[in-house]
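One structure is given below, represented as structure tokens, and several questions about it will come after.
Left out: one protein chain. Kept in place: all the others.
By letter and in written order, the chains are A, B, C, D and E; residue numbering begins at 1 in each of them.
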Amino acid sequence: MMKILYVVPGTMSKTEFGEEELGRRKKILQDKAAKETVVDIVDIESGPSSIESAYEEYLSIPETVERVLQAEKDGYDGVILGCFGDPGIDAIREMVKIPVVGPGETSMVLAAILGHRFSIITVLDSVIPSLEKLARVIGVNRKLTSVRSVNIPVLDLRKDVEETKKRILEETKQAIEQDRADVIILGCMSMAFMGVSDEIQEQFGIPVVNPAYVSLKTLEALINSHLSHSKKAFPYPPKLEKK
Amino acid sequence: MMKILYVVPGTMSKTEFGEEELGRRKKILQDKAAKETVVDIVDIESGPSSIESAYEEYLSIPETVERVLQAEKDGYDGVILGCFGDPGIDAIREMVKIPVVGPGETSMVLAAILGHRFSIITVLDSVIPSLEKLARVIGVNRKLTSVRSVNIPVLDLRKDVEETKKRILEETKQAIEQDRADVIILGCMSMAFMGVSDEIQEQFGIPVVNPAYVSLKTLEALINSHLSHSKKAFPYPPKLEKK
Amino acid sequence: MMKILYVVPGTMSKTEFGEEELGRRKKILQDKAAKETVVDIVDIESGPSSIESAYEEYLSIPETVERVLQAEKDGYDGVILGCFGDPGIDAIREMVKIPVVGPGETSMVLAAILGHRFSIITVLDSVIPSLEKLARVIGVNRKLTSVRSVNIPVLDLRKDVEETKKRILEETKQAIEQDRADVIILGCMSMAFMGVSDEIQEQFGIPVVNPAYVSLKTLEALINSHLSHSKKAFPYPPKLEKK
Amino acid sequence: MMKILYVVPGTMSKTEFGEEELGRRKKILQDKAAKETVVDIVDIESGPSSIESAYEEYLSIPETVERVLQAEKDGYDGVILGCFGDPGIDAIREMVKIPVVGPGETSMVLAAILGHRFSIITVLDSVIPSLEKLARVIGVNRKLTSVRSVNIPVLDLRKDVEETKKRILEETKQAIEQDRADVIILGCMSMAFMGVSDEIQEQFGIPVVNPAYVSLKTLEALINSHLSHSKKAFPYPPKLEKK
Amino acid sequence: MMKILYVVPGTMSKTEFGEEELGRRKKILQDKAAKETVVDIVDIESGPSSIESAYEEYLSIPETVERVLQAEKDGYDGVILGCFGDPGIDAIREMVKIPVVGPGETSMVLAAILGHRFSIITVLDSVIPSLEKLARVIGVNRKLTSVRSVNIPVLDLRKDVEETKKRILEETKQAIEQDRADVIILGCMSMAFMGVSDEIQEQFGIPVVNPAYVSLKTLEALINSHLSHSKKAFPYPPKLEKK
Partner (left out) sequence: MMKILYVVPGTMSKTEFGEEELGRRKKILQDKAAKETVVDIVDIESGPSSIESAYEEYLSIPETVERVLQAEKDGYDGVILGCFGDPGIDAIREMVKIPVVGPGETSMVLAAILGHRFSIITVLDSVIPSLEKLARVIGVNRKLTSVRSVNIPVLDLRKDVEETKKRILEETKQAIEQDRADVIILGCMSMAFMGVSDEIQEQFGIPVVNPAYVSLKTLEALINSHLSHSKKAFPYPPKLEKK
């Protein structure tokens, strides 16, 4: 049996319908998981309700690290950091040994082998610099042809699902025609869990990477391959080690 | 049920103990696969017995493409191209729609998220340029800190398994100390199937990516995520399409 | 008159001799400042005592942002973020309009025009990845030839000043001879305030960039030139703006 | 006397008017050659009739290598690989010592010194990824501003020469105005031998690199300079060497 | 007291109103300088009246070097090379030890920390290649999103100040909207001294870097920080040293 924890680095359960949404996401992940995998989901108690800026990214990190530390103690085999921007993934990796998968970096490296030029469709212009920076840190920035936003805040994405889907389709079309994208990534977990990726993929005939699915399956793949991040690359903080 | 074909782009069954080795590899893959996955293995009838040069890479491609085309017709859900250099993967992707995983590119993109600097340990100096070129084409070359060879031909790797393992350990040590590598990739499928990756990983305490395992698990992950390569990036040859 | 606040993103005043050290640093900065400049210094109340990992970087950010927000309200003309890793500078810039100078990025861009290849001498190996990432984000990574550590924790740097100086000189020598560095940056604020940069510069005959001095003088230069960071590049978090 | 062989990696003589075209090309090359140079031309017996995909590139390579091996035995001083995509040039260089010139790489490196930004005008969109990859492998990709296609298959280029020329002129205009190209390369040997490069050059007043001419003259230059490819970079396949 | 010399690498005093303009520029710099700074200004006696080509850049260098050599002998603490293209700054740095600031490189490195993507607005298309080359040599080219020209020669910029300002505003607008610039640099000293940078900055709400101001303040910052260029990077010409 494999135990996986999906950690939402935001106070989702305190937002309207948040508890329900957490349950809905857990179910989607459990359905997608291998038979021997058990998926749990958890959010944080204080922090941003959603992440649309570097400021909110940083606010979410301290408590998220605690959640992952606890998960390791609780015997989880791996963790999915449930935000496309992978906030604080380097710090989390410093603190634990179990594999931690970031949806942003996982989606980007898979996109890099599925085609020549990928575009990310995300929520607001305010997160574009963070995502471009993320691509640069991973090292796949040469294949990132554009980041486009639908201009809808995270918490409003599900208010009018049809409108959101329409906006995603519009930006996907622009990415393909103007930026010559041949792979699309949905660049927000709330988009990922809307369940529209297969539909967009069919409509445009190019791969649409769903960060929820690929994070889960890549984490399973890492665990099955006995792989985790390098502790030489992400060492435990020296001062804390001595204690 | 998921059907996967592992295609060896060489005439393995015509080498000494080759049939036996094909069976052994199939068993290793089947054991590593998910319960619902069936793994088959096949080699080619004419071509190089092993690949240690660009010339041999090219010799292997035409018949390998035929094998993958047949696999698609036979209902396989995906294919692993069984050579670390991913020979002809662009051509294969042009010809089929089912996902085709190259061990080289898969290992490199996973290494790129497991650490900051990865090294590849491979067979002979003669394959180093091809692997450096592969990293450049994928776009993760910035994270590739070195390619090192054990200086043993592919077909001799299993002649003295202890000597081979010793040489891999020596080069791994050099990669860590001299090239500051924090992730190691075994850069040859015959090394991958020697079953030493976990041992090396334990000895040095940094991730050792086994291309056999990660190719299999990544292919399963892609199929489960309904993803394949972009046909916009790898279009069917226009002349053939008309026919 | 120009009012500048130097914000230490750590709980310096809670460490031994910390209050004294804050006063000492304030005096050094005030002496270096232009006549019309008033320099104040402040630390944070909860957070890491020093920063030697990504984890501690993130711990320091939330309260540091509050300090800078308050500084803007209090009429300060600009802020120096008093840690060489520039932790959370993107978030701080999102939240305020007054110029915020990071010692890391300021030192690196000046080093880029003073020579062809610069090295950073810092405290521990654990901060090397963060500094390499910082160089990449700023875009001057091509000119960064190495990051070397003296292998002394931040809080021990002043325990044996002569030993620390000796180690800095040793690594500087290596940087020049082995990495062909022609400019050196002291990569830690506690090193910067040890007052050894001029001495090292004289000994080796190449520029030694002191991040404390150049942060202060560059902030004065920006204020005098009516320049601050681009609010198009660092927009206020959309969700907070509406409130 | 200098003997040069132009090898067409396709079954040109089996296409309609193919024999005639081989003769025509030989004559053009002979006219352009130095007085002491003798140019011969040869195609392959089985393989693609033209190359418009990675798949067809690979199909052409095995027999092309044989042709070049034979040329070396026959005393040729050098070979031109007669396809703009330089298919298999690394393998060919592994197998022989005489210089082998690829029209693609030769045109690109000359374009890199004739201006700041070059565009390639080629046949179909399906070859664009291969040409972008080629530029990346050579290392001049920073100067490649665009690859544009006239959307006419290789074998149809000469069906309506006026229409083809019109399309080349249109894309050249776009390359100059939209992509800021200051040098143009004709990116297909069948375009090169249409004899329109001088006319386009005159019309737009910027250099138009004809891959047929520059391959021939660069090969003569290499031979006269006693230069061939590095056998350290392109070593003979180790397994074959032992035999 | 700090003595700074602003050297115009052109025969400004021989152009119409040139003497007056030299005086006007000196006054602007003196007003912007710190209280203890004395700014002098000087031009050259033979050379180009303005610099709009690589050819004119080179013409200006020999006598400019002499001016800076004399300045060092005369006890100046630092020099501003008064042309945005920083002509011959490497040669000048070889010849002297006092800090020499180039407006082009200074503006670009500051722009690199003020935002993510900067554009340069300059005089004529003919200087664009030189400025792109300058960005590449400094190493900040990744952040340079475009160089745009107002298409007005240097010596005509002040003929119709309103028209010039209008053209600068138009190109600034294009840079922001089409090239996604978030920082603007005025890429010509005659633009810098027109005194329009603050106005443009206010109008568009993004930083507008005035090369005259930032050169002056950065030179003061370097002198106050005891920094000059690396003599290891810019060694005195060996042949001249022996004499």
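Couple of notes before you dig in:
Operating definition for what follows: contacts are C-beta pairs under 8 Å (C-beta built on N, C-alpha and C of every residue); 3 or more make two chains touch, one makes a residue touch a chain.
Everything numeric here is computed off the predicted structure, so don't read it as measured data.
When the full complex is examined, the chain removed from view is found to touch D, E.
Taking the complete complex into account, D:109 is the one of D:109, D:169 or D:240 that touches the chain left out. Only one residue in the set E:57, E:72 or E:105 touches the chain that does not appear here, and it is E:57. The chain not shown here is touched by just one of D:14, D:158 or D:217, and that residue is D:217.
By the touch definition given at the top, chain D reaches the unshown chain through residues 32, 34-36, 102, 105-106, 109-110, 112-117, 138-140, 142-143, 176, 182-183, 198, 201, 205-207, 209-210, 213-214, 217-218, 220-222, 224-234.
Think of the hidden chain as still there; on chain E it touches residues 48-50, 52-59, 61-62, 65, 88, 90-91, 94-95, 124-126, 129-130, 133, 136-137, 153, 155, 233-240.
Assume only the chains that are shown with their structure count from here on.
Think of each touching pair as a link: the shortest run of links from chain B to chain C has 2 of them.
If chain A is disregarded, contact among the remaining chains splits them into the following groups: B, D | C, E.
Rounded to a multiple of 5, the C-alpha superposition of chain A onto chain E involves a rotation of 120 degrees. Centroids of chain B and chain E (each the mean of its C-alpha atoms) stand 54 Å apart. For the pair chain A and chain B, the distance between C-alpha centroids works out to 27 Å. In chain D, the positions touching at least two other chains are 129. In terms of which chains touch, the assembly is arranged as an unbranched chain of neighbours.
Contacting chain pairs (ordered by label): A-B, A-C, B-D, C-E.
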